[in-house]
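Taken from a larger complex, these chains appear in their original positions, while the remainder are omitted.
Each chain carries a letter (A and B) given by its place in the written order, and its residues are counted from 1.
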Amino acid sequence: MEILSVLNLGDFPHTFSKLGMFPVFDVAYYIVSILYLKYEPGSVEVSRRSPVASWLCAMLYCFGSYILADIMLGSSPIDYFQHNSHIVLASAVWYLIFYCPLNLFYKCVAFLPVKLVLVALKEVVRTRKIAAGVHHAHHAYHHGFIIMVIVGYVKGSGVALISNFEQLLRGIWRPETNEILNMSFPTKASLYGAILFTLQEAHWLPVSKSTLILLFTIFMATSKVVMTARHSHGSPFTLVESWVCHLLFGSSLGGSEDDHHHAAAPSPAPKSKEELSDGTRKRKAKKAE
Amino acid sequence: MEILSVLNLGDFPHTFSKLGMFPVFDVAYYIVSILYLKYEPGSVEVSRRSPVASWLCAMLYCFGSYILADIMLGSSPIDYFQHNSHIVLASAVWYLIFYCPLNLFYKCVAFLPVKLVLVALKEVVRTRKIAAGVHHAHHAYHHGFIIMVIVGYVKGSGVALISNFEQLLRGIWRPETNEILNMSFPTKASLYGAILFTLQEAHWLPVSKSTLILLFTIFMATSKVVMTARHSHGSPFTLVESWVCHLLFGSSLGGSEDDHHHAAAPSPAPKSKEELSDGTRKRKAKKAE
């Protein structure tokens, strides 16, 4: 018996977990992802100099999670590219965001109310991807719990985990940081989500998968919408993480050797992918045009 | 009915497309590839310090296209290394080019008339590889047209696409550029060739595969021979590309934000792999000995 059945959600979680992602949610995912690419310093210039490199980066932003998960499971990294309609759709979004006359499309989707809706839709897709990744890995390795976590994690984080190499494609190299050293909120949440979905898959969590998908989607969408609206870098995990890390590793995450700062918030990960103040980003993107 | 049958080529395209590549054409391919490796600054020094690193680079130059295509299709990246005779042959060429007493072998094959023949033979192999790559991908993904283009592209471009990592093996790191950002002529031609062969495979091009192989080989061999003979960096695509890019992306490839230069030729990609003036290269290679 499920403890969550008391919430009387009825069939809604099941219906929600069967909802098709293509094309509405997927398009929102592509738009938000490629928007973040355009915020990256230098990406507009690359789109002028080498459309091929810009297109490749856009594909990594849209399908990086599939590429990474396929690599992890030993399949062809470009296996997902057999879905021509998804690729064409993502390419159309890339074209509109980078080359639309008067920058019209960009201005529409970067308009805050529109963007908040798109961000929320993107998180729906992310949660689904984590669940699908864990399920896929479970199918291949029945008792490979660590593999399930890893595959779910890369499915949720996507391009962020290979941002060093994505930047290299655009001629930028920043070896001093990476997404593992300075995890942004979506990456951390993907890790925790992958752990939760793995526990569920192993029947150690007394929750049905559809309920977990619903709850995790609500958490992710709310968090990201609030963070985007407030241009915030804070993470809802800070307090718990700080406490757990102090207990387990004798220091808070990002803490210095100085013991007086143990309770301090993690360092703000200044170069992380999705957490840069949107304000700064927009200014940069505008300047580059 | 084929529109090209009017050319009355008879059986020649078919015979040509069945011609065995091993060993004559393959040896020419290895010689020209390893010659380009020797032109790379610092490669002669590496061959003295670490023969293993030098050999590995030579193998990447000779078999990089197979390695990349195998990775793209999810096979073992060293699958091609089961062909012991090819590896031994390429290793022999590497040994002769780098360690032959009095640098005799190098001097012979770098002698311009000889080199022009070898360059022409190399392009025969390149065209075959693109066609084989597209065909192989078609076999694995019947409707994966994008996958076909990608696999054909990596089969034609080979080591150029991973030149950053090939250089890293020799202790050199140039993150500011790569073959996607600054495409050289062979890389661009491979991309266009892969698109053509994919169209042919999808029956959207009213040409038989053997005719296309013949025509593309003639185009590639002529272009490369002329470019090698004239130490030229120009590309036959410049005008068309400039026009298409202006139409599609609002700027010429390699163009700046300055609108006055829209019609200008693409920037000459100063560090691209195969396009450096042979004169400069030879001087460098000689100095390094």
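The rule is short, and it goes like this: contacts are C-beta pairs under 8 Å (C-beta built on N, C-alpha and C of every residue); 3 or more make two chains touch, one makes a residue touch a chain.
Predicted model, so just to flag it, every value in this text is computed and none were measured.
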Handout entry: Oligomeric copy total, full assembly; chains in place: 2
Key = 3
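In this section, only the chains that are shown with their structure count from here on.
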Handout entry: chain B residues within the chain A interface of the complex
Key = 71-74, 140-141, 143-147, 150, 164, 173, 175-178, 180-183, 191, 245, 248-251, 253-257, 267
Completion exercise
In the complex, the residues of chain A that touch chain B are 46-53, 56, 70, 74-79, 81-82, 84, 87, 99, 101, 168-173
